[in-house]
Each structure stands twice: as structure tokens, then as C-alpha cells.
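The excerpt is restricted to a subset of chains, each kept in its original location.
Here the chain labels run A and B in written order, and each chain numbers its own residues starting at 1.
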Amino acid sequence: MQAEPLSRAQIAHSLHLFRHHAPLVHCMTNDVVQTFTANVLLALGASPAMVIDAQEAAQFSGIADALLINVGTLTQPRAQAMKAAALSANAAGKPWTLDPVAVGALTLRTEFCHDLLTLKPAAIRGNASEIMALAGMSAGGRGVDTTDTAAAALPAAQALARQINTVVAVTGEVDYITDGQRVVAVTGGDPLMTRVVGTGCALSAVVAASCALPGDRLDNVASACAFMKLAGGRAAVDNGPGSFVPAFLDALYVLDGEALA
Amino acid sequence: MQAEPLSRAQIAHSLHLFRHHAPLVHCMTNDVVQTFTANVLLALGASPAMVIDAQEAAQFSGIADALLINVGTLTQPRAQAMKAAALSANAAGKPWTLDPVAVGALTLRTEFCHDLLTLKPAAIRGNASEIMALAGMSAGGRGVDTTDTAAAALPAAQALARQINTVVAVTGEVDYITDGQRVVAVTGGDPLMTRVVGTGCALSAVVAASCALPGDRLDNVASACAFMKLAGGRAAVDNGPGSFVPAFLDALYVLDGEALA
């Protein structure tokens, strides 16, 4: 497998689509990253909405442009609501994205995410341990931190992408995005991003939004990864993990497609 | 209808009352805006407390000075706890405020908020779509974003205010606050506030706090809107949506009644 780089022209094109379409994203995500996820989507020009009751979630995922399911703080009632929302998104032809936080380490979420795979996510975004566990190739890490590199999980990502016909983004120091055939590599970012909660979870929301855009899904999802790497690299300059957060949102807000292209 | 402006002397007076009385505000709000709501109240000198269990919420709303009910991430158990808290607030003679997030777009919350209107909120704060839906005049928006201007919703706001004898704040580029007779207009703020999650929800918490103050409720609620517009306008200068947040809280903290008056 040879990973392709992502051209700056493609990133600029996807950014233009993102801002033009401004997807309304139904986020069913964990308790820790709600605010940051919403602010990341808003900074990029999308509209977040968090709707969590099972009945309302099913109703709303037919209205929104895209759905995110992140199992970081899963409970039984939330699992039911998430499944209802995914079914409704499928019925309405809306794409949904899975973030399998800590899958492999904990039983309830591991079984739930394997069950969700039958509902055909448009994209999956996780770290190496999570993607390997989801593909059935590893026992997973101790928690949200990965113990493997993204490259090591690439075979698992490709197998998973082919198996259920989805786009898988396995992220880390380098992000790899694959549809099972092509593999795109995205570099950049900064280690400081691992000292700020929610950068991965918020990326999953941006991936979810990108699945609502016209054009090639693999390219749009890879560009979503690039938006975060570009803003993260800029925001890490001269900042600690606290001042990183406002700088990162500011950097997303001023990402400039023309300057990129 | 002729909207009155709000005098800087009135804003200064309400700010003085706010800081002097430092209301303890029981916030039952959505998952996305908990931290920001608490920090906005703290920056203005009030005390937030989030208590959500049905039994504890009923107990606490008799202790607190004011109650906020925001249905952004409503669930069935939360609806029960919110209703118990509103009933208890009424029994204790404490004012409660409704933020009908996305009412009109989603069924559970729409029915719940219409039910809550019978419990006589002291104030209601929403955007144009929400207020129109609550007054039964529109089908509402797609989510949290309004598709109407505040001015278009003013007749609905006035009808609603008269119908249940409350103060309605319909907010947008210009905020209109009415008790069904008088209408006060509040200008200021900045479009950047719409790119930061929770500015409207946090305003509702400040409105809830303002209902615990002595003096004219309409003037105090309009002043609450003005605190946010003033701080928002200042914080938007030279900031993106990330750096806006700390700047906004700092601006609320140093709002100066004497300089205003």
C-alpha cells in the first residue's frame, strides 16, 4: 500500500464546500467534549445541534444534514437513542459517522459499536487501538489513549473499510484515511493537541459534517483531518495547552482556502 | 408598537442590583453550555448551581433565588425533574425562566414547553423561531438557528407575554423585550456571538437571575440582554470565536455601572 499525499488544492476545495454548504450536524457525543465540538463546527461555518432523547434524536437525524455518534460516555439509554438516530439517518439518506472511543477496552461500547457497524456508517474516525479493536484485530488500549501508531492500524482500517464499504480515518501523528482502496496520508498538527481534551472527538464531528458534502467522500474526510492538523499546528506555536484552545478555534475560523491553494 | 430604547442609567442600576443581590441561580440547562453558563453567571457576580435529579431539583429550587429551565438536551427524566423544580419554585415564590431551545422543530420539547407555560414562567428567552413556535404562530426552525428576525416575532412575543402574564425576550441582531404592553429594544453585540456556542443559553441564565432582583422585571430583563450585548461587542474587537470566549467573560467581569451611567 502506498499512501497518497493530500493536495493543498483539494483541501482548499473541500474547505470551500464546507463553508458553502454549512452542514447542520446532529452530534450525539460524549459529556466531556460537547462545548469544544460545537465551537469547532461553528468556527468552520457548520451548525451543531445536540439532541439526545431517543424520540427526538430519531426525528432530528432526519432533519439534519449529518449525524455523529461518539460513544465516549455511553449509557444504555444513550445507546438506544443513538441506534434510533442511525436508523433514522439511514432511512432519510443522511450520512452518519462513528467515533468508537475506547472500543476494545470496555465491553458495552465494544458490543454496541460492532452492532452499529451493521447500520453502515459513512465514515469511522478513531485512533489506532480503536480501529484495530473495531476490525477485530486487537484487544484495544487501556482507555482513550492509543498504544499503537496509526500506520500499524492501516491494514485493519483498510479491511474494515472494504468490509462495510465505508471511509475509515485512523488518526495519530500522521492520519491515514482509506476507503479500502486508496489511502491518503495527512501530516501536520502538533503533539500539544494530545494535551487538550476533545481534539480527536471534534475531528470526528468535522468528519461527520464532511460526509454531507458533494464530491469524493475520501477526499472530503481527508481534508477534514487536514483542517484540524493545519489549525493545530498554527495554534501550538508559542502556546501552552490552555491558550491552545482559543488559538485553535481562531485558526479554524480564518483558515483560508485561497491562501492554501 | 413603538419600541423604547433602554437607558444607560437603567442598565447601570440593574447591574448594581445584580452585583448587590448576587442571585443563586438553579440552572437546569443543556449539556453543551453548562460550563459557559456557570462562568457567565460567576463573571457577573451571581452564583450558579446545577442540580438535576428530580428530588434534589425540587428541593433546591426552593432554596435558590431563581430557576432556569433550558430544554436544549431534553430527555424524559430531565423533563420530569424540570417540572418538579418549576412546581417547587412556584410553591416557594421563586421566579423561573424558560429557554425553549429548538421548540417547534422537535415534538417532545414542543409539547413539554407548552405544558410548562401553564406553570407561569417569570420570563421566557428565545430566538424568533422559538418564540413564534411557542406562541403557536409558526412551525419553527430546523434546530437552534433561527430563520426569522426578532422583529418579525414581536407580535408573537407580545401575545405570549399577555396570555400568561410574563416577560418575553426575543433576541437576535436586535433584542426585543416585552411584557405585552411595553416593548424595549436592545442593540449592540456582534455577529461573532453566533459563532460561539451558548451565548443565547447563557443570556437566559442571566435573565433568570435578573428575575430575582427587586424593581421592574421588564427593565431588569432588558438590562440582562444589554449586559451581554455590551460585553459581546467589546469582546468581538480583534478576536476570533476562540479568543472571544475569555475576552467576553473578562468584559462581563469589568462591566462598570458608573462608567455606563
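Just so it is clear, a contact is a pair of C-beta atoms (placed from the backbone, for glycine too) under 8 Å apart; a residue touches a chain by one contact, two chains touch by 3 or more.
Owing to the predicted nature of the structure, the values given are computational and were not obtained by experimental measurement.
Here 2 copies sit in place, and the number of copies making up the whole complex of this structure is 3.
Here is the rule we go by: only the chains that are shown with their structure count from here on.
The centroid of the Cα atoms in subunit A and the matching centroid in subunit B are 33 Å apart.
Across the complex, subunit A is touched by residues 30-36, 72-76, 102, 105-109, 142-145, 194-198, 239-246 of subunit B. Every residue of subunit A that touches subunit B in the complex is listed here, in rising order: 24, 31, 34-35, 38-39, 42-43, 47-53, 55-56, 59-60, 63-64, 77, 245-254.
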